[in-house]
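One structure follows; several queries about it will come next.
What you see is the complex with one protein chain gone and the rest in place.
Moving on to chain A:
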Amino acid sequence: MFKKVGVIGAGTMGQGIAEMLSKKGLEVYLVEKTEEKLEQSWNSIEISLDKQLEKWAITEAEKKLTLSKIEKITNVHKLSECEMIIETITEDLDEKKEVFEMLDEICSPDVILASNTSTLSLTELASKTKHPQRVIGLHFLHPVAEIDLVEIIRGLRTSEETFLKTLNFVQETIQKKGIMVYESPGFVTSRLICLLINEALHTLEEGVASAEDIDTAMRLGYDFRYGPLEMCDRFGLDAVLAALERLFREFGDLKYRPSYLLKKMVRAGNLGVKTGEGFFRYDVDGDRI
């Protein structure tokens, strides 16, 4: 059973993962490059906990306990105390490679090094380390607290032991459902959802139906929580575009070619919930207007 886990990168995913790990009783080291970035993400975690408090989901004491188990650090050497490190920095292959090279130096070989990448090659990240057998993918979905699924990705050289320890961590310690995925662009979740969103965009572009009606069709017709266009708004149009471009590049298959409408909207700066406007409009709390 792991007791201490490091999270590198305190962006949206890093914050969500750190908060969730702490709630499951683990001690967390949250790492960022600068004190300012750490403070920003700390504020976001507090806001997230305050929202839960407002909804009666937690108590003041639980909020305090959650925060007390997360330690903010900029000194990566402290990560040597952890049993597992989860990397959640931006989806940039070179930057991630650097992080893995560094972690490989700091952590003893039995420490599991996991990446939250949704599209990059684990095998390539692992190739930068002396112990590629302990490198694995751990793809959480946003919002981490609410989604009980984790994709566990085996790179070419990930050992059985690393996989089993990670699976145990996912199912027993953090009590989520883990599915095993062999390395492939987009794994299962991103590959299927990006295709669905792209097809919804084509449908919209062709004037088959309005954005509202496309989403309503999928919500009511197939019991989706959000329709594909609202999903795109929530993921961020830029992120969806980047993912589709990577899928298109990796597979070379035309079905992954991003819709032109998506490109235009990204160029216009309509990135979805984070800018308040995408296919629909949103308030500061991310609720539809």
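Going forward, a contact is a pair of C-beta atoms (placed from the backbone, for glycine too) under 8 Å apart; a residue touches a chain by one contact, two chains touch by 3 or more; residues count from 1.
Just so it is clear, contacts and distances are computed from a predicted model.
Name the chain not shown, per its UniProt record: "Sarcosine oxidase subunit beta", "Spermidine/putrescine-binding periplasmic protein", "Acetate kinase" or "Carbohydrate ABC transporter membrane protein 1 (CUT1 family)"?
Choosing among "Sarcosine oxidase subunit beta", "Spermidine/putrescine-binding periplasmic protein", "Acetate kinase" or "Carbohydrate ABC transporter membrane protein 1 (CUT1 family)", the correct UniProt name is "Acetate kinase".
Which candidate, A:Lys33, A:Lys64 or A:His77, sits in contact with the chain we can't see?
Considering the complete complex, A:Lys64 is the one touching the chain left out.
Using the touch definition from the top, which of A:Glu146, A:Glu161 or A:Asp283 touches the missing chain?
A:Glu146
May I ask you to list the residues on chain A that touch the chain which is not drawn?
Touch with the absent chain occurs at residues 52, 55-59, 61-62, 64-65, 68, 146.
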